[in-house]
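Missing here: one protein chain of the complex. Every other protein chain is in place.
And then chain A:
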Amino acid sequence: MPATSLALTPGLASFLKSLKTNPIDTSIENLISLLKRRQIRHSRSCATATAYLLRSVISACRTADSAKLIERVQGVGRRLMAAQPREMVVGNIVRRVLGLIRDEAEDDREAEFALSDVGSESQPQTPRAYDDPSLPLDRDSLSIRSEDRSARPPLTSMFSLLSHPEPEHSLPSTPGSLSPGGRLPGHGPSKDVRAEVLEGIGEIIDELGQVDDQIAAYALDHIHSNEIILTHTSSTTVQKFLLKAAAKRKFTVIHAESYPNNHEATHATVSGGSMHDDDNLGFETFQKPLIEHGITVILIPDSAVFALMSRVNKVILGTHSVLANGGLVAAAGTRVIARAAKVHQTPIVVVSGVYKLSPVYPFDFDSLIEYGDASKVLSYEDGDLVDQIDVQNPIYDYVPAELVDLYITNLGGHAPSYLYRIVSDHYRKEDISF
């Protein structure tokens, strides 16, 4: 981890800066190597970098044909995902952008069918409805968008068996069918697609910036006075969530330090020290720690979690990514905490932005776990030992869905079994494996 980060260290900030000046292919290469070297590592940083990169890719892509756009984004997306397959948010953002393009292309075609020659002015209305960047509105509009999408093809599911053979043409699923022949490609109403998509990516970027505040808005519903809350790692989402509640209520926080990968950041979060993660600088201005709000914070080693769990009212966890079956991949040690909470019947709440929600089904749990720097477990000063023992430092844990009681996303609280629904609202089926 490049902890001693000067402005020179490559990371999210430097990448975003260079994005404006570098040619697009250099930027793609740049991000790929950043991902490969894990110089961008937090979920949100990866998501932001991907969103900004795709925005540049699309604005550099001088075509109005949505099929070509999709192809281009898929190409870039595949390379990014290959660079860091365990960083699932990259794939999520790519899928959402692909979904955006498909939506715009379909809206376009629908409008074209409906009002044959009115031009581009009448189409953008639907997308512009959820354009307002103001916080609560944006949340509402997100759900409207999802409802809207789910309401549109209500008869595709079980009826598909009996349905008329023709209707497929109205729901194009392959990029090839997106530009049906016999239509003038390239100009006319479809000219607008690119601008709409860029705007949509802007909304995704906005969402990434606001997601923590949106989640924090639910804090008062879940944290009550005099509760004892246990948390883990230095997740900013969790911190903001707790801070929001701390403004109104008095409670106690037990903070497990998550040695060895995240303990320094956790200590800094607890004490409010200046060692804040450089990756987040783009979004996070420094905030007052919980203790300054008069909250009692107890820092404990991870090994004490079980002993203290009987006194805990609620466990609130951050996560690395959430999977379609309701399971999650989170910092190592999370599963132990979740399991301990289950044994004590303590509710487990996971806070996570929707952008972390991946449509990937975890066929193989082991492949999701990333292994980190072994020297954090056993430093190189103990070189003699290293020769004789095998040191491993897994960074993530897979937590199965049945250990989680509630997910709080920027759309609200959901049961783990409901996540499939949010997945189907946010990603198009045809993009799940591209």
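Miscellaneous remarks
Everything that follows uses one rule, which is that a contact is a pair of C-beta atoms (placed from the backbone, for glycine too) under 8 Å apart; a residue touches a chain by one contact, two chains touch by 3 or more; residues count from 1.
As a working rule, contacts and distances are computed from a predicted model.
Looking at the choices "McKusick-Kaufman/Bardet-Biedl syndromes putative chaperonin-like", "Translation initiation factor eIF2B subunit alpha", "Dynactin subunit 5" or "Large ribosomal subunit protein uL5m", the name in the UniProt record of the chain not drawn here is "Translation initiation factor eIF2B subunit alpha". Interface note for the absent chain: among A:Ala67, A:Ala324 or A:Ile395, the touching residue is A:Ala324.
Although one chain is not drawn, the whole complex shows that of A:His224, A:Lys248 or A:Lys429 it is A:Lys429 that touches it.
When the omitted chain is restored, the residue from A:Ser271, A:Ser303, A:Ser379 or A:Ser417 that touches it is A:Ser417. Against the chain not displayed here, chain A makes contact via residues 154-155, 157-165, 324-326, 361, 363-364, 415, 417-418, 420-421, 429.
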